[in-house]
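Shown here: the complex without one of its protein chains, the others still in place.
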Amino acid sequence: MSDDRTPLRLFWAEFRENKIGLVALVVVVVTILLALFASIISPQDPYDLAKLSLMDSRRPPGFIGSSGYTHLLGTDPQGRDLLSAIFYGLRISIQIGLAAGFVSLTIGTALGITAAYVGGRIEALIMRLIDLQLSFPAILLALVIVALLGQGKVQLISALVAAQYAYFARTAYGAAKAERGKDYIEAALATPLSGRLVVMRHLLPNCMPPLIVVATVQIANSISLEATLSFLGLGLPVTEPSLGMLIANGFPYMMSGRYWISVYPGISLIILIVAINVVGDQVRDQFNPRLRK
Amino acid sequence: MQAILVMAVMSVIVFCGVYAIGNPIDIVIPPEATQEIRLEAIRRLGLDRPLYEQYFIFISNLLQGDLGRSFVYNLPVLELIGGRLPATLELVLISVISATVLGVSLGIYAGYRPDSWLAKTIMAVSVLGFSVPSFWVGLILILVFAVNFGWLPAGGRGQTVEILGIAWSFPTINGLSHIALPAINLALFKLALMIRLARAGTREIMLTDTIKFARAVGLSESTILRRHLLKLISIPIITVFGLELGSTLAFAVVTETIFSWPGVGKLIIDSIGVLDRPVMVAYLILVAFLFVTINFVIDLVFALIDPRVRNGASA
Partner (left out) sequence: MTEPVLSVKNLTTHFFTRAGVVKAVDGVSFDLAKGEIMGLVGESGSGKTVTGFSMLGLVDAPGRIVKGSVRLNGTELTTLSDNELRSRRGREISMIFQDPISTLNPMLTIGQQMKLAIDAHESVSVRASATRAADLLTKVGISSAKARLRAYPHEFSGGMRQRVAIAIALLHRPAVIVADEPTTALDVSIQAQILFQMRDLARETGTAMIWISHDLAVVSSLASRLAVMYAGRIVEEGRTATLLRDPRHPYTAGLIASLPAAGKPGTPLNQIPGTTPSLLSLPPGCPFAPRCGRFTLRCEAEPKMTLQDSRGWRCFHPVGRLADAPV
């Protein structure tokens, strides 16, 4: 049954069969596009404080603002068009989620593979640290770091990374340890190739599948965590509203019936997170050999 | 013991982090204060001593039960935290216990009859419990139950009753209605987790030889579920229960903020906002301590339940 389709093609072919996963993937892609082109498609630039008018604030969806266009989703307490704010907010969420995910992936994988490869006391030390870190709830860690470092994108990403790299480390460690014992690694090590080369070209690629699964989940988690921090007022500064902050802004108005200020940003956040999770689930199922047939 | 080492390390990290960064004096002293007043305040609060000296003073005070005074409230931190701890504990305990009981029951059902529509619904809903950030759920809960239907209050703690000298709110109906929404909010994630765990565990255990043998000897399904499955599934459930207990304590921070629940979580958020360092430090130490304790207790529970652990190595 020889196929000259690459593993990637086979993966994609199987992925396509699952309708729900496909829909989720489409949602994710659309959201990313919306975020990327936020500045182009937004009717209003929510960062440009000069253009905002408090007269427009807290208006319901469909209101025609002072700048002349219809606020499809209403406005927030600062007078920002909610639709635009949501687009920009999505952009921030995705940016931060991806950045945090990527950095955590790199650091965590490096640590995990090093621990598995080098062995001995370094391995024990690193894994002890990782275990300790894993038992500590992510949100507290992030809270503390943000509290200490202050607000801002870099600080936020650092906090998220610190909270999450341990998951990557543990997964990478497990995978590397399993692969390390396998024959092909032993064979490669017996050649004159440098150890580092063996790791990069042989060990690493085979550890990728579980790491990819963890990455998708963690990206969703990063987005969720960032939103939570922003909601609590510990995220980005007020001038760059992320979805969490938009929701927080609208919170006091919920009682008086002006629900849209919180609800719409919330819905977009949820859609994004759930879509990523579903895609991640599908990827995980496909990589799991035990579930196959 | 390892636990003490962990605590020690944590206390150093926390202390250094919190006290070393930034200038705490600025909250307490108005910026217009003269230099003299500033110096006086610094000396009184002990901030002019070198860092390691501050740390030693801190530790010695800690061991005597004195966690310093809050910069903002000007009350002993211990009193401050102690006053609010019961509220948090009450919330966390109610959430965690109901989440586990309900979650395990639903999960076992889903694992036992995986093809029933109820099982499929349970699993689908549990995915939501995972993905959706808890603050959003809290918001929706308020929107639906408090604003829309007006059945339950949107915040605050209700009437309290004194038991053993501490105020608890669950014995009263009013108190219960106030604790309902935040407890549901907090419990959701753990509920989803328990459902999935119980389901996976049930499916796995039901396929083992132990169950097959029990069937081969003629045990009824209900006996098998009660006497075999429950016992076997308790180990992974308890493990995760312990792990998640800490996590729930952490998430209480968010829930307390949304529902204005007067617990320790809200305190820490407020403290971070105003950089009330003694409170922050004390809170983190407290959390670390709780973690270590929880782990310890869980280990004890294992020894009680699993005869293999109790008696050591087998013959």
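Should a chain be cited, it is by its letter among A and B, assigned in written order, with residues numbered from 1 in that chain.
Rule of thumb we're sticking to: a contact is a pair of C-beta atoms (placed from the backbone, for glycine too) under 8 Å apart; a residue touches a chain by one contact, two chains touch by 3 or more.
Computed from a predicted model, the values in this text were never measured in an experiment.
Annotation: of B:78, B:108 or B:214, B:214 touches the absent chain (contact as defined above).
Where chain B meets the chain that is not shown, the touching residues are 207-210, 212-220, 223, 227-228, 231-232, 305-308, 311, 314-315.
Just so we're on the same page, only the chains that are shown with their structure count from here on.
Listing the residues of chain B that touch chain A in their complex gives 6, 14, 17-18, 21-22, 127-128, 130-136, 139-140, 142-143, 146-147, 154, 243, 246-247, 249-251, 253-254, 257-258, 268-269, 272-273, 275, 280, 284, 287, 291, 295. The touching residues of chain A, counted against chain B in their complex, run 132, 135-140, 143-144, 146-149, 220, 224-225, 227-228, 231-234, 244, 247, 251, 254-255, 257, 259, 262-263, 266, 269-270, 273-274, 277-278, 281.
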